[in-house]
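Left out: one protein chain. Kept in place: all the others.
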Amino acid sequence: MKKPLYQRVIGYVVLVFFLVVILLPFYWMFVTSFEPNSDISAYPPAYFPHQWTLSHYAEAFGQFHFGRYILNSVIVAITSTFFVLLFGSMAGFSIARLPIKGKQPMLIFLLIISVFPPLVVITPLYMLLRDVGWLDSYQALIIPYTAFNLPFAIWILRNYFLQVPGALFEAAKMDGASVFMSYWRIFLPLTTPGLFTAAVFTFVACWTEFFMALVFNPDNTMRTIPVGIALFSGQYTVPYGTIFAGSVVSIVPIVILVVIFRRWIVSGLTQGAVKG
Amino acid sequence: MKNKVKRWTSVGLASSAVAALVVGCGQANNAAGTANANGSASTVASSGATVSVAGVRIAKPAHLVNYKDASGTIVWAESFTTGPTASELVSAFEKKYPKIKVKLQVQPSNTDTNRADLTASISGGSSTPDVYMGDVIWPAQFAHSQLAAPLSDYLPTSFWTRFSNGLVAGATYNGKVYAEPLFADTAFLYYRKDLLAKYHLPVPKTWQQLQTDASYIVKHGGAKYGFVWQGADYEGLTCDFDEYLADAGGSVLTNGKASLNTAAAKQALSFMRGLITSGVSPQSVDTFQEPQSENVFTQGNAVFLRNWSYAWSDSQNPTSSKVVGKVGVVPLPTFAGHGSSGYSTVGGWDLYLNPHTKNLAAALQFIDWMTSPQAQEILAANSEMPTIKAVADSPSLAKYSPVFALLPKVKFVSRPAQTPNYPSVSRAIYDNVNAALAGSVSVSQALQNANQQIQQALNGSGSGGL
Partner (left out) sequence: MSKAMEEHVSFRADHGGASVVRHDVRAGFGMLTPAGIVILAVTIFPILYSVWMSFNNIQLTENGFQFTFNGVQNYADVYSAPLFWHSVWFTVYYSIVTVAIELFLGLLIALAIQNVEKLKSVSIVVMLIPWSLITVISAEMWSYIYNGVYGVLNAILQGMGFIHNSINWTGEPFTAVIALMAADIWKTTPFVVIILLSGLQMIPKDYYEAARIDGANGWQTFWNVTFPQLRGSIAIAGLFRILQAFGIFDLPFVLTQGGPGSTTTSLAMLGEETLFTNLHFGLGAAVAVSTVILILGACVIFLSAFRGMVGEEAQ
């Protein structure tokens, strides 16, 4: 169904305006990461670098184990996202569609967990992980990330399961499908936008989490990207070039993931899943 | 408190009177944790034998450890962060003591993030890092919270005589030494030789003269700004403010009580605010930490810079500096009528021992070696100021950096860090000073607020703990 012309024109104008606004600061970071130090704090600034240099990238990868940090971040974020989606969609489906008691207290409880400032729970959580001997490991991050991101995922997925017409559930039951099968075969495919949203949210949250990663995994081979970039600064220096180079690189895996899952993402987010 | 801020009469902290200055700004050494500075440097645990060493009275070692044949692996949390200093130190150490391996754990450079990380793991009972680097203002707080072990319990009393006097006193809390001074830091005035020569102006000896010189040069188009320093809402502003305050003859605490309701404090803060209102310092100086202020200077946009000793090598680095060869450095100025040069805040970093370490002997061996002449030479070669007399007093030190040659002329003021509540005290200072710099409160209102909040923080209980 094609939208009326005036709607499309307004849409393009609004969209292009905001895309530019969103990209401008990032553009600035991007070009700065290629500028030699002497140009970085020049005023007035050069909107396009006079000379290009890769020295900041070389420093990020040479002096620091940035490749390793990326690998760690990818492993932790993908694994956590997988578990959050799996467990979260089952729980969300259960709360949305099954006749269990105590749904509202559960939802409130989940909300409280996602509200709780991570800084307060860091010390007791550290003691837990130390007692089971899991410091400096992937699970030291995967398990807390999964736990702290599940509440949001359950909330959002429950919302999408509620929007799938209930008649589908009854029809599946008539056909003799088990509860789990109707969740797996019917509901999950119909809620791709929700799964996508939850996935992106979880992935980004794990990708950017700083304080747990800093405290739980002090070993240099187990650092993640946010912690790694925080180590770039000196006591009295903010090496903008190197920090920005690291940040630009940290975007790359996200872009790659988006390209890999492009079909799913675009269809999930732009072509309605529900044919009413 | 004038008697507590003394002139540094030789390289390093050689005069024992300086001991009084480093401790003197308000100890909080009685059991209740309240401050009762009385100017005396000797504060002692109530029981047990004590000895006087390096200008401070400390308890005799309770569990002397023989670490001659130590072996094993220890983890050292270091916050040099960039540069090869830490790995140079470790490889020299491992060469000398092949039975001990040192694993580096790189810490974030942001002091608060670093402290939060160390606190979370050590309070959680972690045995690593065995040894960690920490700020010189941490000993009281870390000792009070059992985050650092009392080194003087394990090391012989004679160990402490190697340090320039005053430094050990700064690391002492309740009569025990909790930190080993690793390297010191000092602030200087950096200036543009070429600009002063061009406008036929002398290097300023007083703050008033600096202001006049700077506005003259700015007015005649020599530079965009006159003077840049650290005015942001953070610990560094406490350092800057304390210097002006000491220059004006004031101090944060007098006899253990907040004393910012004085004419000296008013002179100090009015002058700082005046730097901004007169256009000598950019308005945004109230958002500057060390990197931003240094950037303005090395880009050639300012005549004067207040910064720590590291700024010398940065200003001479052609890849980032546009003023290579045009920079001079002198001790900070003072207010007219207050002597020939001003005060620098005592800065620097110490080594601390994790109380839960599982390899005490190896950790002590490492701590011992880190203040050996060999290690301190490595630090000096990396532009860090040595803390032991044998290296700090050596005339050959000046070859590493011209700022080392200026040390005999520098006067020192220390922050009132002898209370476990120092972070709240400092916050009371930098929050209110920063508000005054931004113009959102008047100078006298800011000082009144600061004075009241410092007093609450010193009491250490109730809302003063926020």
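By letter and in written order, the chains are A and B; residue numbering begins at 1 in each of them.
The working rule: contacts are C-beta pairs under 8 Å (C-beta built on N, C-alpha and C of every residue); 3 or more make two chains touch, one makes a residue touch a chain.
Please read these numbers as outputs of a predicted model, since none were measured by experiment.
J.: Go through subunit B and note every residue touching the omitted chain.
T.: Missing-chain contacts on subunit B: residues 112, 115-116, 119-120, 123-125, 141, 145-147, 225, 232-234, 282-287, 292, 295-296, 299, 301, 355, 420-421, 423-424, 427, 431-432, 434-435, 437-441, 461-463, 465-466.
J.: Extract the touching residues of subunit A with respect to the undisplayed chain.
T.: Against the missing chain, subunit A presents residues 1-4, 6-8, 10-12, 14-16, 18-19, 21-23, 25-26, 28-29, 32, 41-45, 83, 86-88, 90-91, 93-95, 97-100, 103-104, 107-108, 110-117, 119-122, 124-125, 127-128, 143-144, 146-148, 150-152, 154-156, 159-160, 162-163, 165-166, 169-170, 173, 178-180, 183, 193-194, 196-197, 200-201, 203-204, 207-208, 210, 225-226, 229-230, 238, 240, 243-244, 246-247, 250-251, 254-255, 258, 262, 265-266, 268-276.
The working rule: only the chains that are shown with their structure count from here on.
J.: Between subunit A and subunit B, what's the gap in Å when you average each chain's C-alpha atoms?
T.: That gives a centre separation of 40 Å.
J.: Help me check something: in the complex, which residues belonging to subunit A touch subunit B?
T.: 36-38, 41-43, 63, 119, 122-123, 126-127, 130, 135, 211, 214-215, 218-220, 227, 230-239
J.: In the complex of these two chains, what residues of subunit B are touching subunit A?
T.: Residues 75, 77, 79-83, 104-110, 113, 116-117, 120-121, 123-126, 128-129, 289-291, 294-296, 299, 301, 307-308, 310-311, 314, 319-322 of subunit B touch subunit A in their complex.
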